[in-house]
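All protein chains of the complex are present and in place, except for one that has been dropped.
Entry: chain A
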Amino acid sequence: MAPPAQSQRSSSPSQPSGKGEVSDLKSQLRQLAGSRAPGADDSKRELFKKVISYMTIGIDVSSVFGEMVMCSATSDIVLKKMCYLYVGNYAKGNPDLALLTINFLQRDCKDEDPMIRGLALRSLCSLRVANLVEYLVGPLGSGLKDSNSYVRTVAVIGVLKLYHISASTCVDADFPATLKHLMLNDSDTQVVANCLSALQEIWSSGTTTSEEASRERETLLSKPVVYYFLNRIKEFSEWAQCIVLELAAKYVPSDNSEIFDIMNLLEDRLQHANGAVVLATIKVFLHLTLSMTDVHQQVYERIKAPLLTLVSSGSPEQSYAVLSHLHLLVMRAPFIFSSDYKHFYCQYNEPSYVKKLKLEMLTAVANESNTYEIVTELCEYAANVDIPIARESIRAVGKIALQQYDVNAIVDRLLQFLEMEKDYVTAEALVLVKDLLRKYPQWSHDCIAVVGNISSKNVQEPKAKAALIWMLGEYSQDMQDAPYILESLIENWDDEHSAEVRLHLLTAVMKCFFKRPPETQRALGAALAAGLADFHQDVHDRALFYYRLLQYNVTVAERVVNPPKQAVSVFADTQSSEIKDRIFDEFNSLSVVYQKPSYMFTDKEHRGPFEFSDELGNLSIGAESSDTVVPGHRVEANDKDLLLSTAEKEETRGPINNGVYSAPSYDSSLVSLSASQSQPDVAISSPTIPGHAPQSSLAIDDLLGLGVPAAAAPVPSPPPLKLNSKAVLDPSTFQQKWRQLPISLSQEYTVSPQGVGALTTPQALLRHMQTHSIHCIASGGQSPNFKFFFFAQKAEESSSFLIECIINTSSAKAQTKIKADDQSASQAFSSLFQTALSKFGVL
């Protein structure tokens, strides 16, 4: 795949017009090959330069390989370098031709000039052609013994390259042992450092016999070896220091005095100009002191200043990488950073991903002494040009309010937001006030007074509208015109597009009804009627549920719908502490930047040379098999909103947290889930409902004329094709098959409006399809475009079907591509798939 911009590139003089030029070059090179004329080297140089520039812009010039090799007999070092570069690029594709180069490279390995010896050796090892390894052993052996350190440095890395081409050859030649000897005895630090990194890679790769490798790994981490490195650390280059520090972080000292010795030795590394060294040192400090609580805290104090400096100096890219680490530490120990809160103030010019991190840190470090300043600062962002950040900062104010004891001042600020007359500010503030009231019901009077003044017409966002409606229902006794506002909202039922809002509306009217029956009765009737006629499954179910509940007994209904609530003391955290600890263990790695531990985003062994495939472009592959579809998807979701604030994630779970019964089923487990927030006496109601449900379900079915209820009966699969309900396929096999198999069928279906309505999240469809024995391996996308990869297996044989399905909810179309091991069955499968899909949301 060529870069798209290549076509737009302005034509430069060196741009070749096509194949003709390459063959032209070929003949020119051939003429020069044997020439000993005085100017030959210069003309060769021009030609080489041209060849390499073609290679650089992606034109295949492998056809001149032979000529290039012929011309390589020269003493000009630049010519040699260009030739090495060329050969290294094309040898892998032309193993036979590569053999030609061996000769001159081997000769160069014995050159007088150490620079040429080194370069030749490097190129020789970079050929990476498996059947040429026999020619490598000799030069590498002598390279490792070379008198010049430059050659030895190259040779050490050469051993590693050889190891990756052919591990057995490398081990047979006893190179690892030689490297170990060099590592402990060589006078040049670069050689030593390269030995260390090469040995680490060799012994930690899977192909070595595990027992020996693990013994060797232990030796690397033994006291004498680690001390040998640490004592010489200042002699190493800055990059080598990083490798040594990485090693030291894995070392487990035997006692505390050792820990202090190491920290004293490394303390000045914290002031190194290279940020990578500083961060690696910090990692060593943190890991060494993990078990000593008080010292660990002192370490935080000590590393604070270097980290803050690193953030404020350097390029934006560097400071982002540091900031991610700082973020991790701040989240772990916010109190230590509470006096440095001003460092987390956002600058106007900063990219929004940096601002988001800073906002989270500001939220975390807020305590009694600095809350006022922090909230003042956050309020300034609310008028920011960058609207997502403005929203984020309002949420941050809310989070601070929820974690503080003294919320007086903050509540006032939040209420001021409500009066700012900006749609998004009002919307965010409403959601926050709702959460605040759930935690501090004592503030209801002040808040309700302000909320009551907000015209519901000015609130458009579903979340905010739902929050407003919740408050109307919850505090209807304190709000004069609550029933009338609700009534007017119900009158516009059909204009309300969000199911969430309609659900809340139903519940709010119910609550209002229990408190002020005469005023609300009419509205309740209208709401239930509208709800019963609603095409959205959840809304319909809830309306019906309320209706029957009221019919059964009004007092029971009140206990179910509007039980006395206890204030929420702590809102659920989004990331488990275990995951946070895992990330901390992987300090100074990508995990920190991605805010999730590496097992969630990397394979056990790094992926082999697998081609970049466009089809899987925007999707992540589920971690395990189909059993873990949901966790697999969660990783995916996290990936997207890597920097999404916790507040936002919390909201997505809003309906469950709200204590409003939003789930459509009469599942008693759900009731008990909500019961954790309500008074114990709700427990009385839960046995009533299941006891009631079976009786009424038949009636419902009759009423709606639907036949057999969904969950009750297994899906009747058509006789010719039966699917294995417990099919398993691992992601890599899936990928492989997807590449290999041709598309046997591609179709477009129309999705029913109910289906579209139910597809608010991909998970809903995944669960549905699983009941039809069609499993999802990866999914992604956001409304209106969802993309799924499904698979299914035949019940009797292990023949599988792979499906790519793209659903566009706005056009209600589903495009599918089916690939099958058994092509003849794909038509049957397709109809099965279509049936399954069409039932989605209907049942």
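By definition in this document, a contact is a pair of C-beta atoms (placed from the backbone, for glycine too) under 8 Å apart; a residue touches a chain by one contact, two chains touch by 3 or more; residues count from 1.
Basically, contacts and distances are computed from a predicted model.
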Name check vs UniProt for the chain missing from the figure, options "Cytoplasmic tRNA 2-thiolation protein 1", "Pyrroline-5-carboxylate reductase", "Glucosidase II" or "MHD domain-containing protein", returns "MHD domain-containing protein"
Out of A:32, A:97 or A:115, the sole contact with the unshown chain comes from A:115
The one of A:67, A:108, A:216 or A:377 in touch with the missing chain is A:377
Only one of A:322, A:364 or A:429 touches the unshown chain, namely A:322
Touching the hidden chain, out of A:107, A:181, A:342 or A:522, is A:342
Per the touch rule stated above, chain A touches the missing chain via residues 1-6, 8-9, 12, 14, 42, 45, 49, 52-53, 56-58, 76-78, 81-82, 85, 89, 92, 113-115, 119, 122, 128, 148-150, 153-154, 157, 160-161, 164-165, 187-188, 190, 194, 197, 235, 237-239, 242-243, 246, 268, 271-276, 278-280, 305-306, 308-310, 312-318, 320-322, 324-325, 342, 345, 347-349, 351-353, 376-377, 380, 383-385, 420-422, 586, 588-594, 598, 601-602, 606-612, 616-620, 639
